[in-house]
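Notes follow once the structure below has been shown.
Rather than the whole complex, this shows some of its chains in their spots.
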Amino acid sequence: MPLSPDQQAEIDAQRGQTHTTRRATAEGMEKHLYTAHPVLDHGFVRVIDYMGDDAAICQAARVSYGRGTKSVQNDEGLIRYLMRHWHSTPFEMCEIKLHVKLPVFVARQWIRHRTANVNEYSARYSILDREFYIPARDALNAQSVVNNQGRGAALSGEEAERVLRYLRDDAMRCYDHYEEMIGQDGQQGLARELARMNLPANIYTQWYWKTDLHNLLHFLRLRADKHAQYEIRVYADTICNIVADWVPAAYRAFADYRMGGATLSATAIDCVRRMLKGEVVTQETSGMSKGEWREFEGVLNDPA
Amino acid sequence: MPLSPDQQAEIDAQRGQTHTTRRATAEGMEKHLYTAHPVLDHGFVRVIDYMGDDAAICQAARVSYGRGTKSVQNDEGLIRYLMRHWHSTPFEMCEIKLHVKLPVFVARQWIRHRTANVNEYSARYSILDREFYIPARDALNAQSVVNNQGRGAALSGEEAERVLRYLRDDAMRCYDHYEEMIGQDGQQGLARELARMNLPANIYTQWYWKTDLHNLLHFLRLRADKHAQYEIRVYADTICNIVADWVPAAYRAFADYRMGGATLSATAIDCVRRMLKGEVVTQETSGMSKGEWREFEGVLNDPA
């Protein structure tokens, strides 16, 4: 349960207020504002603020005096053109601010995306809550045998049970000691900035995270990808749904050119040309390594 | 005259529309939205969009669930604390998007501030207008004799006249030739991306420029400073007025700690301590160079 009743009440109060503005407003985004979309067992993503919409992308690309939009069809064509030709600056003209609650080990991956603004809950200043990510049974996987940094099949019953027990018990014990160490009843109480070092990486933290649409899409391309770790991918998937409502045309272009697209090397393009002329190309005759060839086949094979 | 009637009509149309939003709204900023504030002879600054207000700074600093503000007085205290201790991330949670029309030589200084998003009017794609910055008489100054990169006294009459004549005539002639070169009547017409090279640096360009409040304040500190070139300072001054209406508490803290403040070196602080104990400190006994001492005296001397 990601929210306490007090927190929910605070959110509801803010969500209940409306204002009149001259700013560009995205209807599809207004409905998301402040709502906490649950992710994992205690986490969430919620939109705190946003700037711009599909039209704002076109307005900036055209450096317009007024709204700068033409027909909706015309605007979507421009957005597709900009996406296809790697124009980044018009997409940077939209901005989003999220409040995210997430396990620390996910936060450590996430923060690697540097072009963003972040205010994280401070464990030097405040006391963290007793909330830890414990994977669901179907998210407990073995180390992959083909990919050194991936996961393979689900763990079998007994082994899975033991893992869950370790994760739960260690988290609880570490948190008990954290509380004991900082307690000031009959003792001085260890500084919070020190005590936090006893907490494992599945404890939840939270932050305000703000970025522009261009950098957000880059984040989503990497983190909503099937090779991303499941625990960050579910956050990315949630944000994808929000972006699809916020800037539908930009999201469609992103889905076609980035998420569903693929980059082929010069060697791979040459192979496609040869295959289209009827040549039977194999890994041996392709000029690609085994790994590249496997990825190339993955692109060409119909997923159906 | 910065705006054509068509442009003004486009702006008015956009300004006339209002929407309902759940987002934080800054009353003082709504009145500025879209209005073109004139700067120099043909330039302007106008706000296209904004995100956040004073309360949003506190909300992010507190990583709040709701609005996150307490009393107005309490919020202002927090903002002053954050500014004083160089906390940058809460100020990054506010964002502004401007449409600016400005001479190219000003744009070249401005763009050096890298942490911003920019879409500039493309002279590869479009034809620039015949608009050049010609300084007013009282902005025509001689090279400074004390500062290698500043300006000194106003030019005297005849010399000033000649300068203005050169600037006007060269601009007009260069633009005439620009038009002739790209013209397609009875000739092929030079590519725009080439023809633009004939235009002097006082021609106007325009761009959409978006940045966060922290980086904006940094820009303003450097560009609204008395040592900044006059032609960029008037843009910074205009933006200062806008920011004062947008986030009044943050702007007051900025005015006190940054614009009106001063950084003293360890050597200078030591001199202040000695002076407060009654010692008469001179440049020779101060440990400072002549330049440093002059600046130090500038800080200590009452401007009145």
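Each chain gets a letter, A and B, in the order it is written, and its residues are counted from 1.
By our rule, a residue touches a chain if its C-beta (ideal position, glycine included) is under 8 Å from a C-beta of that chain, and two chains touch if they have at least 3 such contacts.
It should be emphasised that the depicted structure is a prediction, and the values quoted were computed from it without experimental measurement.
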{"item": "Assembly size in copies, with 2 chains present", "value": "4"}
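In the analysis below, only the chains that are shown with their structure count from here on.
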{"item": "Centre-to-centre distance between chain B and chain A (centres being mean Cα positions), rounded to whole Å", "value": "35"}
{"item": "Parts of chain B lying in touch with chain A, wherever the complex brings them together", "value": "3, 6-7, 10-11, 13-15, 17-25, 30, 33-34, 48-52, 56, 59-61, 63-67, 89-90, 92-93, 95, 97, 99, 117-121, 206-208, 210, 212"}
